[in-house]
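All protein chains of the complex are present and in place, except for one that has been dropped.
Labels run A, B and C following the written order; every chain starts at residue 1.
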Amino acid sequence: MTNETQSSPAAGSADALREVVEDIKGRSKLLSVHDIYKSFGTNAVLKGISLEVDHGEVLALIGGNGAGKSTLMKIIMGIYSADSGDVVIDGDKVDISNPKAALAHSIYMVPQEPMLFPNMTVRENITIGFEEKANVLNERLEKVMGQTGWHMDLERKAMTLSIAEQGMVEILRGLMRNPEVLILDEPTSALTFDEVQSLFNCVRELQKQNIGIIYITHRLAEVFELATSVAILRDGIVAMQGNIKDFTREDLVRGLLPPDASNIRSDTAAAARAIDYDADPVLELQGFSGYGFKDVNLKVYPGEIVGMAGVVGAGRTEMATTIFGMEKPLGGKVLLDGKDITGKSTADVINAGINYVPEDRFADALFRIRDVSENTTSSLLCGKRLGNFLLNFKKEEEISQQYVNDFRTKVTGLDQEVGGLSGGNQQKIIIGRIFASEPRLVILDEPTRGIDAAARGDVYAVLNKLRESGVSILLISSDMEEVVELADRAVVMFQGRINSEFQKADISQDNLMSAAFGVTSDKGAVSA
Amino acid sequence: MEKVKKLLKARELTSLVFLIALFVIVGAMNPMFLDPSNVSACFNSSVVYTLVAVGMAFVLFIGEIDVSVGANLGLTAAVVGTMLRDGQSLVLAIIVAIVIGIVIGLINGWGVCVMGAPSLIFTLGVNGILRGLIYLYTNGAWVENLPKSFKDFASVNLIGSVSVYYCCIIALVIVIHLVLTRTRQGRYFVAVGDNAQGATLVGLPTFKTKMLAYVICAVMASIGGVIFCSRIGFVTPMSGNGYEMKAIAACVLGGISLAGGVGSVIGSAIGAVIMSSISYLLVFMGFSSNYDNAITGIILLVIVVIDAVIQHRSLVKNKHDRLLARVSQDAPAPSVQAEKGGEA
Amino acid sequence: MDKVKKLLSRGQASWNLILIALLVLEFVIFGAANPKFLRPQLLFTAVNDNLAVFMLALFVTLVMCTGGIDIQVASLVGLTSIIIGVAWQDFGFSIWGACALATVVVCLCGALSGFFIAYCRVQAMVITLGGSFLYSGLALLVSTLSSTASYESISGFPDDFKFIANYQVGGVIPFQILIYAAMLVVAFILLHKTKYGRKIILTGVNQSAAEYSGIHTRRVIMSTYVLSALAAAIAGIVLTAYLGTAKSDLGGDLTMDIITAVVLGGTLSTGGKGSVIGTALASLAIALLRFGLPLCFKIGTQYLDIPVGILLVAVIVGRSAATNTGIVPWLRSLFARKGSSKASAQ
Partner (left out) sequence: GLGLVGCGGGSGSAATTAAASGEAAGGDVAGKTVAFIPKITGNAFFESANDGAQKYAKDWGFTVDYLGSSSASASDQVGIINQAVANGVDALCISTVDAAGVSDALKKATDAGIVVTTWDSDAQPEDRTLMVSQGTPEILGQMLVDMSVDGLKQRGKDPSADKITYAWHYSQATVTDQNSWQVAAEAIIKKDYPNWENVHPDNYYSNQDAEQAKTVGAAVLSAFPDIDLIICNDSTALPGQLAAAEDAGYDAQKITITGFASPQSIKSYCENGTIYNWGLWDCAVQGAMGCYVAAYLAAGNTVKVGDTISIPSIGDVKVEANDSISEGATTGDENNGVVLLPERLVFTKDNMNDYNF
């Protein structure tokens, strides 16, 4: 039994609507929202949303990129104002006009994109805004860190944190708040398996303390692992809602998809192609060392997807950025098609045929106040495709449109500023940029972070298409599932070194996980 | 040891080192300079700049800018000067000065925080208006013949040859520094400048903080105007011209970033001393005055460039050290380490 | 009203329309108050007298698009002028040789500041402030090399040099305005039509992301300072020709006018957005305002800062109020909410 709440005013009659509202009000839940409408300009994002969460409940909120999940949460948090609709806490209608008011009502949101103070220490970042005395706070912080098992250097400046670490700081902040309602907006997208588990433990602990939790995620597995109830947002309305026990995975997938969509994932499970391992490798790393990684030997063959797993801080990003010319290498060689490109500038590396999707979208990839086509073609500027001196605007439009179509990116036009897009759509544009440079080899660093199932399917499909055309891919991902699904071969990095390698048949989450923690090794290179 | 290290890392200290180095170099060129009275004269003459720079620091903390302080100072000086010349009481004059500061601060704050205008442009416009008002108010004439007692107060020394004003400023800067670093609300300024959205999200009063920063900045400049009257004894319509740039430069010399969120008022106070004593030092250097501007420029460039290079180097080195430590076998555990889950 | 709002929020194109509307308004009001204002001869005079600002603002726009600022260009004008004068009068250079020498030296100065800003990562405002001291100091030192005392100006330039400022094409259009027009076209194409211009913009939005896109951001940043120095050299040559004298402090006070023109033209002071056309329109609007107010309304020239300041404040506030993108309006929406939530409660 699934109770589909058709709360679109166009569909349901006003009376029926009022009944639903009255009904929800009557029960005096911990937090409920009624009939929320919100549009940005002409873009109607929320069209009458009603939701509720009770004490001790974990409400999983899912929906495609741009469905409006974050927008709804920002409304609850007082960051945006709803065009109409109410927020009700413990049966009382409240006016949440800014985050301060939300905090006063014991609501706290861990945002989707970390919003730390880069020049402050981790400790300050976590404790700022509290009324309590410093030593009380520090004690509590110790306790919370003990609970999660995350031990961070509290005196480090936040700007030196990796994106995963930033996410952890944000979560610690949320746990410190002792809220009644805790909103977690895609908390796990940047985390690796182990941190995810400790986060889950914490969430369960909070649940026991009768706290209401809204949990946003794109990973359906997490929904079943954690949630007590689930709501699906689609096209601005709540498409489905109910107790988790009443749903199967297929139900959820169906709820996420537009009613008429065919199964988008059909082509991703394309049979593993035979890779010609006798051919000359596209990319070869020989004893490659740099800051954060050492003695990396790796070959990537034409048309191959090599997965690279590891825990946070394993050094994968450093290796990638060093190949990409952003950091000075300390030793060894990088050969692309046998040509030595070690230590070349980023522009040269791009022109030689490598491109890279950075893991920190906001800091390193997005031009937020520029439009879609400018974002798509930015890495063509160092080559000749857009012209020698004058810009070829027609070509630019062609290319941008192609990737918008290929990835089904949700944009109002090529001249839309990307800052206003949802996270997933932003990511698609960045991946489009990389492919637009027609590379021989692509390094993707956490490419599907924050991307919904549909978009993920699109990305996977593009990756497969690309590989068929002979492009090789080095896929750095903390999502083991993704590595298992996509990789022809996988390597695992542990403390800056590659400690194991798995052929397609051997790739499994267990294997990857153990290697990532340096527990077992195929090659015996593990330093324990 | 730890404490010493931490102290050495303090950003203000580099500025102080630059200041001392500057004094030592000039002292080497002309030993006469090393007389304590000269050193204290450098400090004494920086009073007005220090006030303006410390006020500016607040606005820079929150990641904005205020280029109307120069005209603000000039206008206040003109108003206060006329009042005192015409025999009004000092207390009333100071109250008027503060009111002028608050009004200008509120106007700037309104434009930038409420209307969301870019601060550089908005305050540039306000600067023009205020500068014009000075001409309108004074008819272009000078304000002269301020009461002697008021002027004399500027030359009263408190400790050795350090003037009363400078002693007050030192006390003020220390108090402000403590408030900024030790109190919850004090931290809000840098927090808002560091990440305004993030600050709002954790419930900080972003708007109030920004407004307050503008008001503090403007009031400091206005008080600067009063002290200007007392120290100089006459007010020209050009008074305060160019102070905004010098105050910004002072703040940067003191380690404040124009991007917001970084720095301390002590740094900006030291920077102000560097900025204002250059013309004093040039006299002792004994170069032809034709070199004045060139040397001023070189001093400024050398300090900020060296400072930036040092800062950047240490940032990169820290990062590299951390990364290298991860790789080396028997290094201490990485800063983030996930406790091993049972599954492994 | 809503339409206006929408138009205003549509970015630069509409902003340019607003500036054009402002210009038209000036023409109408000033023209009505004093028909003399509309005489082409007078209008050209108004432009001529501000031409240095016009020229410099064009290329400072590029600098500000990278997120920087250039407050040293004004002092480079003086440096250009005095180098021309001294090289020509005292070192036997031909006048054009002297111009070439000045251009090279001034571009090197721009490159030096650009280097500090781009490669040593020092804040542009401070470097160019230091630069303005240094280069005006250099100009003074250059002037001491001359047999003419620093406080006297070097004059008596050959007619074919003064020609560039004083010749009037067809007897109406001053040749120097054509030079400006050429610079306008070059700046426009550079910023809006070339890959280089795109690199400038992207660098200004997010330098790190631009680096990851393979853009040599530091080279780009440095080059904009060289370009603005080049513009200063051209402006210095034209101004020297126009006034017929070379002096070390020529143009030293243009800084604020330049910045005003650029920001009023719609360039973000944080970088990433800017328009050469906007800058040109804004500088014209300001010049006409400064020319028209005393002419038509007898406002004393020393009070002109007030109306120009009010214009700046009013226009910027109006614009910010009408657009709603970016962080600040987002913050503002927090405080404007009270009213809207009340409205929705009804």
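Operating definition for what follows: a contact is a pair of C-beta atoms (placed from the backbone, for glycine too) under 8 Å apart; a residue touches a chain by one contact, two chains touch by 3 or more.
This one's a predicted model, so the numbers in the text were calculated from it and none came from an experiment.
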Q) Which chains here would be touched by the one that got left out? A) B, C
Q. Pick from B:S89, B:S289, B:S314 or B:S328: which residue touches the chain that isn't shown?
A. B:S289
Q: Spell out the interface residues on subunit C facing the chain that's missing from view.
A: 36, 42, 45-46, 48-50, 52, 140, 143, 149-153, 155-156, 166, 239, 242-245, 247-253, 291, 294-295, 298, 300-302, 305
(Q) Take the complete complex as the reference. Which residues in subunit B touch the chain that isn't displayed? (A) 30, 32-33, 35, 37-38, 41, 45, 48, 131, 134-135, 139-142, 144-145, 148, 151, 154-155, 228, 231-239, 241-242, 276-277, 279-284, 286, 288-290, 292
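Here, only the chains that are shown with their structure count from here on.
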(Q) I'd like the Å distance between the centres of subunit A and subunit C, where a centre is the mean of that chain's Cα atoms. (A) 43
Q. Centre to centre, by mean C-alpha position, how many angstrom separate subunit A and subunit B?
A. 42
Q. Do you know which subunit B residues sit against two or more other chains?
A. 197, 200
Q. Of all the residues in subunit A, which ones touch at least 2 other chains?
A. 79, 98
Q | In the complex, subunit C residues that touch subunit B | A | 71, 116, 120-123, 125-127, 129-138, 140-141, 144, 150, 256, 259-260, 263-264, 268-270, 302-306, 308-313, 316-317, 319-321, 326-332, 334-335
Q. Can you list the residues on subunit A that touch subunit B in the complex?
A. 77, 79, 98-100, 102-104, 109, 111, 115-120, 124, 128-131, 149-153, 156, 160, 164-165, 168, 173, 192-195, 197-198, 291-294, 311-313, 315, 318, 495-497, 513-514, 517, 519, 527
Q. Can you name the residues of subunit A that touch subunit C in the complex?
A. 78-85, 95, 97-98, 324, 326, 345-347, 349-351, 356, 358, 363-370, 374, 378-379, 381-382, 386-387, 389-391, 417, 419-420, 433
